[in-house]
Structure formats: structure tokens, C-alpha cells
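Note that one protein chain of the assembly has been removed; the remaining protein chains are unaltered in position.
For chain A:
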């Protein structure tokens, strides 16, 4: 059997398609796939480092938590601006927290150190108002000075400033960006750092105050 079924005498198109076009598109797609597979996150981070600083966010910054990541992964604030983090756990199954800090507190483990939390807590000494708390599993204020508006969630101690949300939970944190310019990380360390390992972290760029 031939591979050309023909029920009409003359074709309307020339079937000898261009091999150059085929080769170029094929190679480009392969390269794009390999780049996306190995360097997707790095490229995304580099992109927002280059272009993200121009989009300073004021007012409310919505942060969605899902399995396992934050959306957005990059935030830019300016010292002295009054901002609100509106945090929402979009996962239907998992508990998530949000810490902000720098460096890591490590516990040694067989596969290398487990980062239990950030070494330096961004929230130290920051005046922050928590409102609209909904399905908050627990909240650790650490050294932040917290004012509660509305329902006060279960508050506990141990570790850095971190609200832990149940699936579908949400809350707002309103504060004036403290004078701590530079790059900060945020992440979820739930389930012994596994959420963080799976990609649940992001960066905050804090620009110096306008003079």
C-alpha cells in the first residue's frame, strides 16, 4: 500500500514542504524546551531583577499561595510607603505559611542542611496591623508589634513572624515599609522545608526612600 491516498488527479498544494523551515522551527523548539526545563526559574528571576524594579507596588499587594509556590514571585516596595499584603491560600488541600527574611537557620540532616526558617526576620520591630483574618491556623508574631483588627487568630510562639493559613484561608497585613532596603526572600517552610524545596519562595526588592 502506498502512503499517498489520492482521490483527485492534481493536488492544490505542493507537498514538498520546505526543509529549512522545518529544521529551523524544530531546532528552536528543542532549544526552547531544554532552556525551559533547566533554567525556567532563573530566567524568570533574572527578568524581574532587570525590569521588576520599575514597577514599585503601593497599596495592596495580593499574594496567592498554591501547591507549591507564591504568585507573584517578585515584589518591589519602597521604604516609607504604606502597603498591605493580602495573603490568600489558594490550595484546596495544604496548609501554607509566609515568612520574610534573609539567610537560613539550618538543622543538619543526612541530605545536607534543612533550612528551618530564615536567619534574619524582616518583621523584627515592624508595626503591623492584621485584619480580615479568615481560617488562620496559627500566627507567630515573634518580634513584630502587631495590632489586630477584627477576629484575632490563635497566636503562638517559636520561630519567625509567620501566619499559617488553612486551605482557603486569608488575611491582610498592613504596615509601613521599614527602612531595610535591599533584597529579601519570602517562603513557606511547612513540612520540614519541603514546600520551599518544591519552589514555594520568592523575592522582595525594597528600594531606598525617595529623597
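Just so we're on the same page, a contact is a pair of C-beta atoms (placed from the backbone, for glycine too) under 8 Å apart; a residue touches a chain by one contact, two chains touch by 3 or more; residues count from 1.
In the analysis below, contacts and distances are computed from a predicted model.
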item	value
Undisplayed chain, where the name is taken from the UniProt record, one of "Alpha-E superfamily protein", "Chemotaxis protein CheA", "Cytochrome C oxidase subunit I" or "Glutamyl-tRNA(Gln) amidotransferase subunit A"	"Cytochrome C oxidase subunit I"
Full-complex contact with the absent chain, from A:33, A:149 or A:209	A:33
Touching residues on chain A - with respect to the absent chain	1-19, 21-22, 25-26, 29, 33, 36-37, 40, 62, 64, 66-69, 71, 88, 90, 92-93, 110-112, 194, 197-199
